[in-house]
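Just dropping this structure here.
Shown here: the complex without one of its protein chains, the others still in place.
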Amino acid sequence: MGVSSLIFLYLPLLTVLIFAFNKSEDATTWGGFSTRWFSTILDNTDLIRSAKVSLSIAIPCALIAAMIAAGLAIGMGRATGSVQNVLRALVNAPLVLPEIVTSVGTLAFFSQVGIPLRYGSLLFAHVVMCVPFAFLPIRSRLRDFDENIFEAARDLGASSFRVMTKISIPLLIPALLSSGLLSFIISMDDFLTSLFVSGPETTTLPIYIFGLLKLGASPEVNVIAALLLIIPTLGLLVGITWTATRRRSNEARHQ
Amino acid sequence: MGHRKRLSIIGVAAAVSLLVGIAVPQAQAAVGYPKKPVGTELNLYNWSNYIDPALLKRFTAETGINVNLGVYESNAQMLAKLEAGARGYDIIVPTDYMVQIMAKKGLLQRIKRTTFPNGANLKAEFANPYFDQGRSYTIPYLHGLTGFGYLKDKVTTNPTTWKEFFAAIPSYPGKTTIFDDKKEVIDAALRSMGYKPCTKSVVQLQAVQDLIKSIKPNLNTIASSGNIGRLSSGTSVLLMMYNGATYKAKLANPNVVFVYPKDGLPLWQDNFAIPVGAKNVDNAKIFLNWMMDPKNIAQASNWAGYNNGITGSDKYLLDAMQADTAFTPTAAQMSLGVAMAPCSTAVNDLYTKVWTAFKG
Partner (left out) sequence: MRIPVRSKREPGIYGPNAVSFPAYVTGFFLVGMPLVVITIFSFLSRGDFGSGVIRKFTLEAYRTVFFETDLMGNSSFNFTYLHIIGRSVLLAFTVTLICLIVGIPTAIWIALQKKSTQRVLIALVTIPFWVNVLARTYAWMLLLSEGGLFDKLGSPVLLYTSWATFIGLTYAFLPFMVLPIYASAEKLDRSILEAAFDLGASGWRVLIRIVIPMIRFGIFAGIAIVFIPALGAYVQPALLGGNKVMLIGSLINDQFGESRNWPVGSALAVLLLAMTGLILLSTRRRKLEFAS
């Protein structure tokens, strides 16, 4: 059963990958092997511009969301006050609420307050969406730590600030990297929120691609879809092998 | 420095800056046609797949202005986006009735077309439309008609009216498409039963609702875009189509036929306009002027398959295209076309009821 689920998961991905090399102009029927369509996408200025827009949102979003999430984890400590619980629930809400609700809500809020749909508004809509995701790796890493270190530091008279800068943040760096990466991917991939909150200069890559998909299957879309597959997969494989080698060297060092 | 002296200097500085503050914006608001581009960007918000990418590239090469293209699928969508706070589009492409609605709502900027170098290049019949007398808000882009198309090797009954169109749909289950546009669909259904668009009669609209709901299971998709490919590839054999889109489908598949339904069809005009809140007004004016050059608008026509409203463009249009009736209707076919006009809010709400019941 497990193997068949994996096949189910990968068959469509392989299809997209293979069809990117489809020579035929009819995107859905196989006509032989060719790489001709790969060069056409480089000429597609709209595609490239939307990719740039997406990157220009995703990179700052990753940084900001990671910082905000780290701030939340560090600052809230072990607090359990009810106001803080409500606020924390709000911060984490985008994780559990359907995106259609949060995106129309954001649109309604912006329009009510008079915030135009520009780069800044889209960036913050993304940040809000990414913070709960960024929070997860940080929280779990903080929990893994021996409380006694922090206790000891406080007993020795360190201020909260010193504890944060000398202990918490350095320990969190690997988690921060995960948070940043997670936020980056969530932001790059986001479609629904961007659709509602985007304005004239913020046509993101998914929005552009959705427009193409509505026109139906085409060889160009085959290539674009394949790239959307290859790039994150390669990135992930790199990440996984990197963490695996680090783990192995850590294990070796501790022997 | 003495107290009073400081105060008086501040006072003078404030007065001067106030005067400058009033004076400078007026100097910046270019009255009439700009001498050269301001900045390098232009945000164009257009129908999906409706302008030649090569044309835009040539515009950039000739003027140095980069065009950022955003797309929409219907007038209502475009209006919704603007009203939701998406300010900063420089050029939009509203259809005739939408121009009237938007002008009334104060969403469009007046353009001083007469100050444009190419400003007089309007064909006589496009110079004074009902929706923009004197063309103070818009210039014409392309115009066309909405009929239907089919593959003559697959659909052998040769439908010639909307009535026959709707009647034929159940014979081709899974191979038919209609627009995702409530006005176009409901108007077509009304015509098919001999009624008029913008009817107030609930009896007539109920009949429309019943009709479109009954054919829905036979449709493959409800879409206003992507139909050129659907028709030419045979994924759909019978669809609602714009005439120009059908012409393009015909280039890919000679079995394609465009029909001007005998029970009437809408004649629509798309226009360029500058919405309020545009960021690059000067560049927008340069674009409008550039699109009034007969050679440029002809390139747009040649690519999209629709005719335009600019004088002098005819000689640049492709001969084969001009000879095709999908592009150039005969007089008889043209007489079937009726200009679209907006329905009242009350009728619009009725249309929405029908459409929601249909889509649901």
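Which chain is which? They are A and B, in the order written, and residues in each are numbered from 1.
Convention: a contact is a pair of C-beta atoms (placed from the backbone, for glycine too) under 8 Å apart; a residue touches a chain by one contact, two chains touch by 3 or more.
Treat the numbers as computed from the prediction; the structure is a model and nothing was measured.
Participant: Touch as defined at the start, partner being the missing chain; which of A:48, A:164 or A:177 qualifies?
Facilitator: A:164
Participant: Touching the absent chain in the whole complex: find that residue among B:65, B:79 or B:297.
Facilitator: B:79
Participant: Sort through A:73, A:117 or A:175 and give me the one touching the missing partner chain.
Facilitator: A:73
Participant: If you put the missing chain back, which residues of chain A would it touch?
Facilitator: Touching the chain left out of view, chain A contributes residues 1-2, 5-6, 8-13, 15-16, 19, 26-29, 67-80, 84, 87-88, 90-91, 93-94, 96-102, 104-109, 111-112, 124-125, 127-128, 131, 136, 139, 142-143, 147-148, 150-151, 154, 159-161, 163-165, 167-169, 185, 188-189, 191-192, 196, 206, 209-210, 213-214, 217, 221-222, 224-226, 228-229, 232-233, 235-236, 240, 244.
Participant: What does the interface between chain B and the hidden chain look like in terms of residue numbers?
Facilitator: Those residues of chain B that touch the unshown chain are 74, 76-77, 79-81, 83-84, 101, 105, 174, 180, 182, 202, 205-206, 209, 216, 219-223, 235, 345, 348, 350, 352-357, 359-360.
Methods note: only the chains that are shown with their structure count from here on.
Participant: Can you check how far apart chain A and chain B are, centre to centre, with Cα atoms defining each centre and the answer in Å?
Facilitator: Spacing between the chain centres: roughly 36 Å.
Participant: Given the complex with chain A, which residues does chain B contribute to the contact?
Facilitator: Within the complex, chain B touches chain A at residues 41, 43, 45, 48-49, 53, 57, 68-71, 73, 84-90, 223, 225-226, 229-230, 233, 235, 277, 279.
Participant: Quick check: in the complex, which residue numbers of chain A touch chain B?
Facilitator: Those in contact with chain B are residues 26, 45-46, 49, 107, 110-111, 114-118, 196, 198-201, 203, 211, 214-216, 218.
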